[in-house]
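With one protein chain removed, the remaining protein chains of the complex are shown where they sit.
Up next, chain A:
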Amino acid sequence: MAGAGGGGCPAGGNDLQWCFSQVKGAVDEDVAEADIISTVEFNYSGDLLATGDKGGRVVIFQREQEAVVRTKCRIWRDGVLPLFACILAVRYAATALPAERWGSGLREAHRNKSRPHSRGEYNVYSTFQSHEPEFDYLKSLEIEEKINKIRWLPQQNAAHFLLSTNDKTIKLWKISERDKRAEGYNLKDEDGRLRDPFRITALRVPILKPMDLMVEASPRRIFANAHTYHINSISVNSDHETYLSADDLRINLWHLEITDRSFNIVDIKPVNMEELTEVITAAEFHPHQCNVFVYSSSKGTIRLCDMRSSALCDRHAKFFEEPEDPSSRSFFSEIISSISDVKFSHSGRYMMTRDYLSVKVWDLNMESRPVETHQVHEYLRSKLCSLYENDCIFDKFECCWSGSDSAIMTGSYNNFFRMFDRTTRRDVTLEASRENSKPRASLKPRKVCTGGKRKKDEISVDSLDFNKKILHTAWHPAENIIAVAATNNLYIFQDKVN
């Protein structure tokens, strides 16, 4: 059954040649635990890319604004009407920059004239410590500072807002720029010392002077003490006013302005914890319908809930489950069916789920089975016992859609990641490694050999490095740029511009 692709944007997957663009992070073999990237997320425009790590830090990269210069130059050279050029320039600027930075944005763009062929690169924009390690004195347990998820809010003014969460607490961060400084205060000197009031003989009006750009991150809201279990998901609603947070057994609904109250909308905690057999693994709001959300479970089911039906959405509106294939049943069937990630398509018509061995695309109108199933690393099926032993079977891989929904991507082991083109039905395996890190070097497709004879350039299943896992990937919302987190390194790949 062919899945419907998205709109007219370029198709993802194999029609493109993926090239290395950048890699961020230390090169050392010894990886500090705190540097392991735990989440990656583009913002709505794709110009900002946020990563969270196990040490509780958030690093935001910003894309260089080279597009403005290139477009403007070309249009002037071609002699197109000046009005048209202005409109185009404004359009690019509006998507790339906050309105009031229009002036300095041009200034930055001109700086890139020396490298006219470089695609916009991502450079560090802001780094801050989002969460600190905490200690729960009641339970005598540490609360990890690891950032589980980052979700951006749509931009409404010059500042950027994002939600970041660890196991227990969600924080709303405001990232704002300052490039002007007030000088000429009356009551204090330029270095901040108070002026002697008796020495002040005249009043002056402070004036704003430009300064070096400073990017500040400040916590605006802290949403705490609402989760007994570990938060695994946060999702901003399409109304841009509310968001949900989900832990193993409960889902809460918050208003972005209100931190001392949240509404519990799903609670699957049994009266006796000993009867617990299923937990919530992921949750997400529908991209357009603000009353609809889905949550996935450790038993491989997805429930779609409508918040209009009742305050507590314990009864689902739709229940998605694929009937089990009895021929492949094993003791590990339930574990590998546990869903580690669920993502709506940008269109809102489909959703994608990731379980241990496959990615499935579901049509929201059909609950009985997915419309597409893509095998990520089926060769691991015969190794499940070993993977259970070393706990790899519990790894939670994420998945993502391309901007046009025509392709999907997810990670695997050995720093491999997989891309599936839904229109051409082709898939490719690529690798994020320092060896393939020459600028604009094309990525060569990789292949895992399952049978006896190993061809050249193939890698056998037993040689895979299960410590090199790609759990987190992100796709630019509009262009074919992908960010892949490989342990402590962040790789950025782009398609080759013809």
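Please note the rule applied: a contact is a pair of C-beta atoms (placed from the backbone, for glycine too) under 8 Å apart; a residue touches a chain by one contact, two chains touch by 3 or more; residues count from 1.
Note that contacts and distances are computed from a predicted model.
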**Request:** Report the protein name recorded by UniProt for the chain absent from the figure; options are "Cell division cycle-associated protein 4 isoform X2", "Adaptor related protein complex 2 subunit mu 1b", "Trifunctional enzyme subunit beta, mitochondrial" or "Fructose-bisphosphate aldolase".
**Result:** "Cell division cycle-associated protein 4 isoform X2"
**Request:** Would you mind spotting which of A:A159, A:C290 or A:I335 touches the chain that isn't drawn?
**Result:** A:I335
**Residue among A:E29, A:D189, A:D391 or A:E435 that touches the chain left out of view** = A:D391
**Given A:A158, A:L213 or A:L276, the one touching the chain that is not displayed** = A:L276
**Asked** At which residues does chain A meet the chain that is not included here?
**Response** 138-139, 141-144, 167, 228-230, 248-249, 271-279, 281, 298, 328-332, 334-335, 338, 381-386, 388-391, 394, 461-462, 466
